[in-house]
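Of the protein chains in this complex, one is absent; all others appear in place.
Labels for the chains are A and B, by order of writing; each one numbers its residues from 1.
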Amino acid sequence: MSLLRLAWRSVLRQRRRTALLSLVVVYVTVATLFLLGFLDGYGESLVEAYAEYVEAPVAVAQEAWWADPDPEHGLKSLPTLAHPLVQAVSPRLSVYALLRSPYRLEGGLVLGVDPEGEKGLSRVPAKVAEGRWLRARGEVVLGQRLAERLDVRVGERLVVETGKAALGLEVVGLVRAGVSNVDFFGVYLHLEDAQALTGALATHLAVKVPRGREGAVAQALSRTLPPGLQAKGVWDLMGPIRADYEGSRLLYIPLLGLFMLLAAIAVVSTTYVSVRERLREFAVAESLGLTPWRLAGQVALEAALASGVGLVLGLLLGYALLWYTSTHDVFGPLMRMSVELLPESGLSEHLYTALRPAYALYAAGVVGLSALLALLFPGRLVLALEVPRYLKEG
Amino acid sequence: MLRLAWRNLLRTPGRNLATGGVVALVVFLSLVFLSVYAGAFDAFFRLLLERTGHLVVRVESYREKEDLEALTFAPPALPLPPGTQVEGVLEGQALVIAGERSRAAVLTGLEAGGLERQRKLLKAGRLPQASGEALLGEALARALKVGLGDEVVAYAPGGMGLGIFPFRVVGLLDLPETHLEARTLVVGLGDAQALLFPGRVTRLEIRLSGIGLYDQEPLEALKARLKPHLEGLTVETWLEANPLYAALLPLYDTVMALYVGIFFLLGGLILLNALYLSLVERVREFGLLSALGLTGRRVMALVFWESLLLVGVSALVGAGLGLLLHLELLDGFRLPLPQWILEQYREFGLPEVLYGRLGVKEVLLTLGYAVGVALLAALWPGYLASRLEPVEAMRYVP
Partner (left out) sequence: MPIVEAKGVRKVYRGDGVETEALRGVDLRLEAGEFTALVGPSGSGKSTLLHILAGLDLPTEGEVWVGGVRLDRLSRAERARFRLEHVGLVFQAYNLLPVLTALENAAFVLELRGLSRPERERRAMAALEALGLADKAGRFPRQLSGGEQQRVAVARALAAEPLLVLADEPTANLDSKTGLALIERMQALNEERGVTFLFSTHDPRLLAHVKRIVRLEDGRLVGEEWP
């Protein structure tokens, strides 16, 4: 404990130096926290968009349907799912169709749903901005942006054609979910109407499970399902946008490592100067009986403490920033632009950064790195110290 | 003074090498980042330009119009300079039916030149040569379970044409974006007109040769020349036709400047530390200098010279290395990411192989940051050095 106190006082003795150094460490710590929070926030917004709007936390379908999503490979009967984490299940029937308004044509994927069952599973029913959610057959709910393209309003009629069959439906609601796929392409009609269009029972089961358990539940379900059926978790249901998330992590996390290394180099050059100024002090300490390795440890400790000051300040600042960006939609404009650019991506219009205690641990890497480098460089000064030389002259 | 500054830098080679290395690394990384990002950005825009054509002629206020009749027009004769290509395109939504299956798709009717441009996307088969032949996106063919030689029926009610037209699939197209590929049906313009609207097109695409990617002036000039010949029609440059992309363009420079700034801020803070350390190591010496009669201003100048020299040399090294790597990137590169991620990035219009771009602007931005950082970081240590009291400083014990 005494060595810790000694190191601490040595660090505090050079206040200006420690303060300047802390600027570097604070900067890198804030950058680390922010980038990790941003990346996780991005991942979470994707999971939320796909689990609660575009797809479902878990989906169960025939293996053949996963490979070729046509109603032809739909479910022959609805399997019962025995898993304690399953909170709700609802069948869906997805159909490719042509949508005809009086003036315009649009092609797209139409989703037949059980109006009541869907409420327990998806947040789309709660996001009807105009009109109401489905109640009975003969009705359709559209994404708001799709309705604009089709130029239909609530109360007007829309024809859904599959080439084999056609249905005239009444538009009863427009959805504004803030998730690109839903708003730009969402078409929801009664499951029985979809069954009438295709002759199929359902293409897949949407399953609600607690957040974070999607993959595990999907795996567990796949093991117990009848042969030919397969369950997929939300990460596997995600489109190509998942690659952007993974790619960003792969690009930015090494960059963070580089930032930390540079900060550690700055810490160590300061420690180097401090040690060189005080070689006499170290010589005295060795003459009193401190072994060279303990002296080198002392140097590492000083480097760790000096960067620790910056780390603490950086954590305070970084978490304050993350708290703000996790409660305020700072990236909204950026996301809305991305949604317009990439409507197929399933991006959400909002992005809130994540805020996790573990970031502090990663950010603390800079302290460990500083101590390690200090042991290697200024530490060597002390190990190679010619004690008599520094004790002779006054 | 310069010599003194230089020798002072050489006195602590280890630290100055480390600091210089950081500055060089920052300059290097900035140039590489700028080259890569500009490359990716260009690829994104080039794809858009290729699809749109340099200039697009459509009916006036086409964004508000609804039915096909109002959106189509009979192509007028246009006075175009030699070397300019003009192609009529008729586009509409259709349901493509093959046996039991059907999918909604975008039917595009192209003239011979337009069809020829599809050749590099052709994955199998050939281009349509006669009426009744069609190209299908591979994903659409898969969804419809059809292959080369099979027949599909395009159903597009509501126009002034036949509304239904059978095609034989003669070629499959591989588009980077799967969601587009799953909705792509390309046919000859004549067939499309027979199906949707005889004699009309939805747009004319005009392509010029030999102008740069973001070169808007020749486009504006041609636009002005065409205007009097376009009654009831409007002509837009490819950026005007894609307003969202056009809005991105001015943001690009700002975002890049911010990006590079993040690197340089770190570099600058590290430089500030190094300069301060070399000051505290040499307090006695600075005291001596002012005892010898150097004014505070000149002592400050010495610190600035040291900073500029250190940054100057490092920036040159970093820029040299960055430019070398850029030459390598110029010939095409892949982002250092796993193949599956690169393939997925194609879905957003980013090709797997990119080509670096560095303009004078980018190099100047980087070097400007370097000089700015050198001056800012020297400000405080220089001020401290200029205010040292000679007698106290010479007695200074660390």
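Note that in this section a residue touches a chain if its C-beta (ideal position, glycine included) is under 8 Å from a C-beta of that chain, and two chains touch if they have at least 3 such contacts.
Please read these numbers as outputs of a predicted model, since none were measured by experiment.
Within the full complex, the chain left out of the display is in contact with A. Contact with the chain that does not appear here is found for just one residue of A:157, A:280 or A:350, A:280.
Hidden from this view is one chain, which touches chain A at 2, 6, 9-10, 13, 280-281, 284-293, 387-388, 391-392, 394.
Here is the rule we go by: only the chains that are shown with their structure count from here on.
One finds 26 Å separating the Cα centroids of chain A and chain B. Listing the residues of chain B that touch chain A in their complex gives 14-15, 18-19, 22, 25, 66-67, 92-95, 97, 100-106, 142-143, 145, 155-158, 177-179, 183, 244-245, 247-248, 262, 265-266, 269-270, 272-274, 276-277, 280-281, 335, 337-338, 340-341, 343-345, 347-348, 398.
The touching residues of chain A, when paired with chain B in their complex, are 16-17, 20-21, 23-24, 27-28, 31, 68-70, 72, 96-100, 103-108, 151, 161-164, 239-240, 242-244, 246-247, 250-251, 259, 262-263, 265-266, 269-270, 272-273, 276-278, 337, 340-342, 344-345.
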